[in-house]
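As you look at this complex, bear in mind that one protein chain is not there, while each of the others sits in place.
Moving on to subunit A:
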């Protein structure tokens, strides 16, 4: 009797889980159809330093009124990203009459600092995971049919992997589907960054800025920043 329980726990459940992940990767959700006037909620991860600088450049080109509301995710103590949010949002007020802020901010502890050892990275990543699960999974669970955000935009570094992971928990459970875009840095000419390599199979649109960086299945439309 206990043997069949053990086999259920150790073989059947992981197998079903792997099958579910495989099917989700293999057969992507049908791309939604949105009317030109519809809004779409957007999550943006600001990864500090050069990552944030590139993200500001990317967001400077998009229609902020269409991508409403916006949620900015950044790491504790990252003042540069905080300033970046006000830079992005202040450009909006000049063109829009509404004074109501159509964005919110969430701060997480950083999953991995530059040069951190792999063992302590595991611990800090788990801490980040709890925060991310709370804010992007448990709190939005009160409205399970509405996604945390419709589209999530990330460009590294490590901490954004946790955000993508939590979007995948929702996918695996069959809850609302957040489409994910990863934009590899302009600095990556011939190889992907570590977070790029990790996330490539798990995002809906993987963008590179040099044709030699990505290869098959990646989107290349020239330099974006």
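Note that in this section a contact is a pair of C-beta atoms (placed from the backbone, for glycine too) under 8 Å apart; a residue touches a chain by one contact, two chains touch by 3 or more; residues count from 1.
Just so we're on the same page, contacts and distances are computed from a predicted model.
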{"item": "Listed names \"Cyclin-like protein\", \"Kap122 protein\", \"UDP-N-acetylglucosamine transferase subunit ALG13\" or \"Karyogamy protein KAR4\", matching UniProt entry of the absent chain", "value": "\"UDP-N-acetylglucosamine transferase subunit ALG13\""}
{"item": "Subunit A residues that touch the omitted chain in the full complex", "value": "31-34, 36, 38, 40, 48-50, 53, 56-58, 60-63, 66-67, 77-80, 83, 114, 150-151, 153, 179, 181, 183, 185-191, 193, 204-205, 207, 210, 219, 221-225"}
